[in-house]
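Below: one structure, written as structure tokens.
All protein chains of the complex are present and in place, except for one that has been dropped.
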Amino acid sequence: MTALPQTPAIHEPDPVVRSRSLILGSRLMLGANLTAQLSFLFAYLYLRANNNNGMWHPDGVSPPPIGLAVTVLVLQVAAFAIVWAASSALNRQPGASGFVRILELGLIVGVACLAFRLFQITHLGWTPDKGTYVDVSILWFFFLAAQVFIGILWLIKLLSGQLRRTVPVTVADLRSAAEYWAFVTVVSLGVFLLVQYVT
Amino acid sequence: MPPRRRTLINIIAGTWAVLAAAGDIALNSLPLPPGSATDIAGSETQVIRILAMMAWPIFVAVVAGLVFTLYVDRVAPDAREFDAQTLRGNSRVQTMWIAGSTTIVLGVAIFGTITLANDTTVPTVAQAVPNTPLEVQVIAQQWYFTYRYPSFGGFESAHLVIPSDREIEFHVTSLDVTHSFWFFAAGVKADAVPEHDNSVDMQPLKTGTYRIECSELCGIWHGSMSDDNAQIVSAGDFNTWAQQQQQLDAPIMKFLPPYSHTYVPAPGAYGS
Partner (left out) sequence: MVDAVAVSKTPAAPRPLSRTLHQWGLLLGVIGAVLGFLLGYFLGGLGFVDNNSNGSNIQILLAYSLSAVGFLAGMGFFNRLIGSLLGQRPPTLADEAYLHGEGAGLSRYFRLTVDHKVIGMQYVVMILFFLFAGGLGAMLIRGELLSPQPSYVTPESYLTLVGLHSVIMIFMASAAIIGPLGNYFVPIMIGARNMAFPRLEALTFWLLPPAGLILLSSVFLGGFPTGWTGYAPLSDQAVLGMDAYLVAFGLIGLSIMLSGLNMITTVITMRAPGLRFTKLPIFVWGVFITSWLGLLAAPVLASVILMEVFDRTFHATLFVPAGGGTPYLWQNLFWFFGHPEVYIFIIPAFGLIMEMLPVFTRRPLWGYRVAVGGMLGVGVLSFFVWQHHLFVSGIAPALRPFYMFSTEAISVPTGIIFLVALGTLWRARTRFTVPMLFVGAFLFNFLIGGLTGVFLSDVPADFSLHASYFVQAHFHYTIMGGEVFALVGGLTYYLPKMTGRQLNARAGRRQFWVMFISFNSTFLCLLAVGMLGMTRRVISYQPELQGLNIAASISAFVLGASMLFWLGMIVWSLILRPALATQKNPWESLGIEWQLPTPVPTYNFDTVPVTWALPYEYDTGQPAAIPGRTQPALAGGTPT
């Protein structure tokens, strides 16, 4: 009935819609991330309440050394704060590149955070047979380290595109990354408090 | 509305009334599971009966409505008639439907809660000889049940034997994976979870021989983890049997772990 052209049409997506999709999509992923974190929280509190055979936190198991734990947390918060600052800088002056240096610093701090996390995980002296506090906490630490790793990849992607002038960073892109880092940081803070003090 | 349609509606409504009534009368006297061998079985049967008597008229009504609208008003698949009256959303009907279904649901839920509360507290069945409940432990493992009687020295038995004159308090636990103790005729189902004591009470009302099955998938021989020789016997028979078993088992009691509500098998039993 309606005669449409038979030749193929090339379609250029609307950039405004794309950036809205990106922000919404990354927020939705944070929602999914939230339910995953809540499962770990549930596991932690439930196993602690059950304390079957007294094996939640048997003797000989100590919380992670506080110095290292605080270092990891401080680096995490710093990385997030720097990324957030970069996002605000770009927000104030879209199109300018003042944020690039800030973002590079954020990347470095983020990598340092990941390095300290891995160091912490491998130097806890925990083994899986030492009770469920150890089991849940170590699994959660690995999960968070993976999330920080993804955050680092995200920053690398933004910086690569920007520095090679192929994909300039948009306000939406950086804002989504900053929100992601905010989420991981809040979860890290919660995990820190739980694992150190709610044993 | 045209007279033929009104007649059809009356016929369908009449058919509904007859079918609903006939079904409910049948359901009222049909022997429904799980039966009446124990007090909670009787209560569960009653609940199932009442739910069935409520569900049946609803089922018949919806099916009658569907048959009526689909069949009576149908046209050939390739017909070209557009004279269907448009029925706009009628908020009065919608409200009544939602209010009605909510009321029914609330009623069923309240009824279920009351029944549950009654079933899980010690009943005041007058016919019971006022003894303390008989504690029977059900120990599940791959792939059989063992029954332990703490008030008779903690002897173990491969088959369940219980008296019909007093409250029975089952304590169900497992030694390895999750099983489930299902005493169908007694209306008792309780999951057997390692290091957890799952307690269910019931008062037998009849004697007989019944079936017990495991109803939680527990490995290869889950299907064979059943016993057709569970017995509810009279008080006298039970006492005789229990004392006999206690005497027979006395020499080996020192090899059995002391009675407790949960058991922790020796290390090395898991995941090797």
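Chains here go by letter, A and B, matching the order in which they are written, and residues are numbered from 1 within each.
The criterion applied here is as follows: a contact is a pair of C-beta atoms (placed from the backbone, for glycine too) under 8 Å apart; a residue touches a chain by one contact, two chains touch by 3 or more.
On a predicted model such as this, the values are computed, not experimentally measured, just so you know.
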Touched by the hidden chain, restricted to displayed chains: A, B
Across B:Val93, B:Ala158 or B:Ala250, the one contacting the chain not displayed is B:Val93
If I consider the whole complex, including the chain that's not displayed, which of B:Gly23, B:Pro163 or B:Gly187 touches that chain? B:Gly187
Residues on chain A facing the left-out chain by the touch rule are 1-5, 7-14, 16-17, 20-21, 24-25, 28-29, 31-33, 35-36, 38-40, 42-43, 46-47, 50-56, 58, 128-129, 131-133, 135-136, 139, 143, 153, 156-157, 159-161, 163-164, 166-167
Under the stated touch rule, tell me which residues of chain B contact the chain that is not displayed. 32-34, 40-41, 43-44, 47-48, 51-52, 55, 58-59, 62-63, 65-66, 69-70, 73-79, 81-90, 93-94, 97-98, 101-102, 105, 108-109, 112-113, 115-116, 119-120, 172, 176-178, 180, 182, 184, 187-191, 193-198, 211, 213-224, 226, 228, 264-265, 267, 269-271
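Here is the rule we go by: only the chains that are shown with their structure count from here on.
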Chain A and chain B have mean C-alpha positions lying a whole-number Å distance apart equal to 48
Spell out the residues on chain A that touch chain B in their complex, using ranges where they run on. 52-53
Chain B residues within the chain A interface of the complex: 195, 264
